[in-house]
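What you see is the complex with one protein chain gone and the rest in place.
Showing subunit A:
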Amino acid sequence: MEIYLHEGFFVFTELFLMGNCRVHTAVKRRRLYQPNNFAQKRGVHMKTTPITEWHQNHGGKLVEFGGFYMPIDYGSIKDEHIAVRERVGIFDVSHMGEFLVRGPEAAEYLDYLVTNIPSGLEPGQALYSPMCYPDGGTVDDLLIYRISDTEFMMVVNASNIDKDWAWVMDHKSDWSSLELTNVSDTMGLLAIQGPKAQELLQPLTTINLSGLGYYHFVPGTVITDVSVLLSRTGYTGEDGFELYVAAPEALALWEQLVDRGALPIGLGARDTLRLEARLPLYGHELSESITPLEAGLGPFVRLKNKTNFIGRDALERQKSQGLTRKIVGLEIHGGIARAGYQVSDSTGQVVGVVTSGTYSPTLKTAIALALVPLELASIGTGLAVNIRGREVLATVVKTPFYRRT
């Protein structure tokens, strides 16, 4: 089967990939869906997940994301979004990267590497953390799982796997006994998210899901004999689970869960879901030039409890001098604000930039996150977003835009 990418979807990919550069590039508009042959992209090495072929055969519109062919949707981003808010959906997030960190010094090493405190985890617990450069800019944001006293797993963004791997290897030298392994290519990852996630999953496993707390995980089996690491985590603002599974078993597990009623969800709805829940996306709300403090991730930067970690001095200074800019939520009145669009104040002066923007299927309005000067960051402030030459009114609103009840 020949597969076609549509120009319009490249916009999406570009938004995601603005990554390391500052997000000032204006979004280019496209002619309506000129089909673009996949072959043109074949020169670039594109990775697949164990489930890519299934997506192709089941109506998934595939796009390039973070070096992988990934489904953006299976027909309707809105319907998929609503399914996760109201019932249960399943995401193939096997493109995410996983590094194992082993050795008696693993906890101390990770404490130095990231801004949160992995050494404080009990085995079976996970945490979210930014990882910074010495200047406070962000290398990536990640999850860290403590598997045992001396063994951890880092879960990193797909588009940052190579960069992060180089970074962790560069900083390993002071800890000679450390053993680092990049297992990204051998691991599949499925996310089951939504209010019915537990109901769907419980009959398929002997793990007692009610007893599994948020950001806790256990090794176990699902569907009689598939070994997984099952964690109560996610990127949607709903209850849910993530299942780490050996790549060769990922497809069979996916099919079983879909058969049991989990609706396949593409990256499009993953983005609208995370944006409503105000979860940051690397390359948008966080980047080499945006610190975790500016992104509103202060609680994950443990300045008080940790004397030495990469970026500490710069972040301490930024905190004591006070932020000059921060990420805020916007509600847009008359159009969709997209990443890269300029934000101006009431005098028409350009003061900031939209980092992520979309239509919110839950609120049925356009929402965005934007980086703006601190003095324009309070709730209710009237700003404007330049949408194709028009100044469209935008109001700073409370985030998250959506919180599950």
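Convention: a contact is a pair of C-beta atoms (placed from the backbone, for glycine too) under 8 Å apart; a residue touches a chain by one contact, two chains touch by 3 or more; residues count from 1.
Quick note on the criterion: contacts and distances are computed from a predicted model.
Per its UniProt record, the hidden chain corresponds to "Glycine cleavage system H protein" from the list "Branched-chain amino acid ABC transporter ATP-binding protein/permease", "Tetratricopeptide repeat-containing protein", "Glycine cleavage system H protein" or "Acyl carrier protein". Among A:251, A:366 or A:394, only A:366 touches the chain that is left out of the view. The chain omitted from view is touched by exactly one of A:77, A:168, A:253 or A:343, namely A:77.
Along subunit A, the points of touch with the absent chain fall at residues 4, 6-9, 11-12, 27, 29-33, 35, 61, 72-73, 75-79, 268, 271-272, 335-336, 338, 358-359, 361, 366, 388.
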